[in-house]
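Before any comments, here is the structure.
Note that this complex is displayed minus one protein chain, with the remaining chains in position.
Chain nomenclature is as follows: A, B and C, assigned in order of appearance, with residue numbering initiated at 1 for each chain independently.
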Amino acid sequence: MLVMMQAHAAPDEIRAVCRKIEELGYRAHPIPGSTRTAIGITGNLGAVDPAPLQAMAGVAECIPVSKPYKLVSRELKEENTVVDLGDGVRIGGEELAIIAGPCAVESREQAFAIAAAVRAAGARLFRGGAYKPRTSPYTFQGLGEEGLQILAAVRAEFGLKIVTEAVDNESLELVERYGDVIQIGARNMQNFSLLKRAGRAGKPVLLKRGLSATLDEFLMAAEYILAEGNYNVILCERGVRTFTDHTRNTLDLAVIPAVKRLSHLPILVDPSHGTGRREKVLPLSRAAVAVGADGLLLEVHHQPDQALSDGYQSLLPAQFEQLIEETRQIATVVHRRLPSARLADRAVPTGQA
Amino acid sequence: MLVMMQAHAAPDEIRAVCRKIEELGYRAHPIPGSTRTAIGITGNLGAVDPAPLQAMAGVAECIPVSKPYKLVSRELKEENTVVDLGDGVRIGGEELAIIAGPCAVESREQAFAIAAAVRAAGARLFRGGAYKPRTSPYTFQGLGEEGLQILAAVRAEFGLKIVTEAVDNESLELVERYGDVIQIGARNMQNFSLLKRAGRAGKPVLLKRGLSATLDEFLMAAEYILAEGNYNVILCERGVRTFTDHTRNTLDLAVIPAVKRLSHLPILVDPSHGTGRREKVLPLSRAAVAVGADGLLLEVHHQPDQALSDGYQSLLPAQFEQLIEETRQIATVVHRRLPSARLADRAVPTGQA
Amino acid sequence: MLVMMQAHAAPDEIRAVCRKIEELGYRAHPIPGSTRTAIGITGNLGAVDPAPLQAMAGVAECIPVSKPYKLVSRELKEENTVVDLGDGVRIGGEELAIIAGPCAVESREQAFAIAAAVRAAGARLFRGGAYKPRTSPYTFQGLGEEGLQILAAVRAEFGLKIVTEAVDNESLELVERYGDVIQIGARNMQNFSLLKRAGRAGKPVLLKRGLSATLDEFLMAAEYILAEGNYNVILCERGVRTFTDHTRNTLDLAVIPAVKRLSHLPILVDPSHGTGRREKVLPLSRAAVAVGADGLLLEVHHQPDQALSDGYQSLLPAQFEQLIEETRQIATVVHRRLPSARLADRAVPTGQA
Partner (left out) sequence: MLVMMQAHAAPDEIRAVCRKIEELGYRAHPIPGSTRTAIGITGNLGAVDPAPLQAMAGVAECIPVSKPYKLVSRELKEENTVVDLGDGVRIGGEELAIIAGPCAVESREQAFAIAAAVRAAGARLFRGGAYKPRTSPYTFQGLGEEGLQILAAVRAEFGLKIVTEAVDNESLELVERYGDVIQIGARNMQNFSLLKRAGRAGKPVLLKRGLSATLDEFLMAAEYILAEGNYNVILCERGVRTFTDHTRNTLDLAVIPAVKRLSHLPILVDPSHGTGRREKVLPLSRAAVAVGADGLLLEVHHQPDQALSDGYQSLLPAQFEQLIEETRQIATVVHRRLPSARLADRAVPTGQA
């Protein structure tokens, strides 16, 4: 259930309603909106009796929630969620988020070379895995904490915000310390234990859609994170598994308007994993921006043939630059914009501070 | 195998090579290119011995074809195929093809009302089924020849080219007579008997991808048509069947650059069937143009709630106008353009002639 | 709607109700059951008013049909349909149907060699394609009418019933003449024009499930055939297309009990196409019989390495014999039985008559 407070409800009234909800044995999630505050109720197994709440001061109405998810729903919060990472970097606002970098952090030299290239082209967020979930136990599994330290150095040097994956509670704790955004990968989308831990983290979470997750399952996975109190969740479509063989996965761009309708959370697209083919990343990036995504997650490598993982889907820096240029124009058509290369320049001193 | 003629090969030399190929028991498909002519060979079950051809006058080289498809392949023909429908309407050129109209022709009034609306917004091609392949034998199956006559009247009145579906040899003969482009639907993509008949038709063929067709199967289905001598084939992605439930099908936009790489044939996108949800047609249309499609196939209905089929995925005329406006801007970014409404105006007298 | 007649309703009363239905502009399908006759009504677009029928002599009740399919439904006919092919060969009864033979008829010698082998092992039906729907236009497309003549000779010589595929109206006419069961292949499952023609044929129809057909679509395709008056339809599961790569298709054995629940039609399993791997045909055949299928459709070839199509999924005669032996024992457990080799012997003289 959802308790909608009146527009002029006093902070005290909101607090009183929350207290009442907790007394009833539930959990209260007050979500301030532009005109009024909504309070989500979780922790109930069946329906909640609205009677004891409806009569309280400042309550406008009690609305039963029609979907299995509550906190991620637009019913609860009409405005788009904008995740603020500081230094003017926001995900979900007018400016699209461009998150670029290698699949895996391989060395300080590699990370710095790529970071310099993507920052020059306008990226304000850097991606790179220190913990890699790999199909085979015998392939490169990431540098671990050493990789995270390199990422922190990238932030200090280039003023780029760091997005990197956590694969279990231990790595999540470290990612929370070193990074700016905690990524939960597709294979862990229904690792509910990890989702709950991410919900108690102090950093925003980027949640990738599972390989065969329905939209409801995707939103419910996000709900796990919000239900623990972390409302800064960014969704990411990265392709689903189908019978097709001309791409590694099938990028499901229709999920973007579908998410926008049901949820207030921002959603990005990862055309690198979504296609698995370098030459398809550019056209699908244009399409992702055109369909209304809030940004792109892209693999860039300066020496893709020597990459320790996923080299065949990584863009060369020059291709990344071209991609930025083309998507910048598409963004204008849909009333969005890309970060300018100059803005990224000015961001450096702040980032270094 | 492919026989590449020299740039300065004389028409007589080309004819001689074709004659030789036929003498060897195969079929010759001369395809003129911008600099030289390629001759495809079909009808062979195994490899063709290049010896008797290689030595002939005007022959540059004999190239074994590495793909199961030959005539649809870019190996045979490097330039994009542009299908010319007359009156300045081309599919596959710089101007995107906008094919709009109702799912089914229901009446003259309905068809004319929708035709007037889509033409005013800039469409130069009209779609509408007279033969409807329906899941149930008990639902509306189309008006048949009467529907085709209404479509012919739409062309005469509005100067719009007519795209309409054939479901068997009998209807194909009638569509060939009344229409401008013969559509083969997704459920018939591997109706090889119908494909062969379409290959002998005197009108271009729009071939929709099957619900679970791989890219190779899609191109091989087109190959059936070309192998019979009809080189005017337009492909169309309309969504594939997956586990997802937030759209009726999953629109596989990555197939557009994949087709462009392997084949010279134009390819359109049908976001109406591809999503099955009216509110998703506009964003996916923008994405389709951004990804590089040669045009759009769209369902438009002035009274979708009263439509005899697929009403819930049909755009209202005002939505169609907005779609044209937004995709027009996207088209510019990818160096394409949409037909202008004014051009459509001028087309009328020609169409009525 | 369904009109259930009283148990003691006279033939005249049944005829009168059918006449009334036709007068109302619909089509009547009287289906005699073990205790009483049901009359299906088709041809209505909306609901049928029961009033004029309910009051007629002999009518027990008028039942609205809850599913989109009517004539294939168990609501209409509670008893299993048993398709009788003569000479004691029935599909859908206690004895399982074993339909075996090559993918394609290649020559009289090939067909006779395989027919002798499968008959000796106990098969009573012979399969073999004279018209082959092939992905590529450049691969063997079947012997056509010559192939059908070979199949007719197989019947005369070995007393085996002939199951063979029709791919269009022309081939269907010939298959109807030469064969015993008209097969409609997976790629034509929604070739509604062909289904309607099969519905007017005088021979039973074996309808294979489409590569991505839902259960409802499968049953609706069968409904097309029954709606035209041909009630002798045999369904066949042959695997659906999924992301898996260890078999050519994914055999969906759960569809067998699902069909049995909703429909009175018999359903077979084709583990040859369903797996596409010779070594998996035997275990999946055991599973198909165990799950409750009414029989098996199997590819057998005496020289699979030289087969013109699908050799890698064809069983050798000795493997087929072993399969018969193992499935015979499974059949006993589910209260079914396989034809005995001796029965097949006795069938010969009848078949030759």
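We take it that contacts are C-beta pairs under 8 Å (C-beta built on N, C-alpha and C of every residue); 3 or more make two chains touch, one makes a residue touch a chain.
What you are looking at is a predicted structure, and each value in this text was computed from that prediction instead of being measured.
Across C:C62, C:L85, C:V205 or C:V255, the single residue that touches the chain missing here is C:V255.
In the complete complex, the hidden chain is touched by one of C:Y26, C:F112, C:F140 or C:F243, namely C:F243. Listed residues C:K161, C:R238, C:K280 or C:R336: the one in touch with the omitted chain is C:K280. Think of the hidden chain as still there; on chain A it touches residues 42-45, 68-70, 133-140, 167-171, 187-188, 190-194, 196, 211-212, 216-217, 220, 223-224, 227, 241. Listed here are the chain B residues that touch the chain not shown: 241-243. Where chain C meets the chain that is not shown, the touching residues are 212, 214-216, 240, 242-247, 250-258, 261, 274-275, 279-280, 283-284, 286-292, 326, 329-330, 333-334.
The rule is short, and it goes like this: only the chains that are shown with their structure count from here on.
We define each chain's centre as the mean of its Cα atoms; on that basis chain B and chain C are separated by 35 Å.
One simple way to say how far apart two chains are is to compare their mean CA positions; for chain A and chain C this gives 51 Å.
Contacts with at least two other chains are made by residues 242-243 of chain A.
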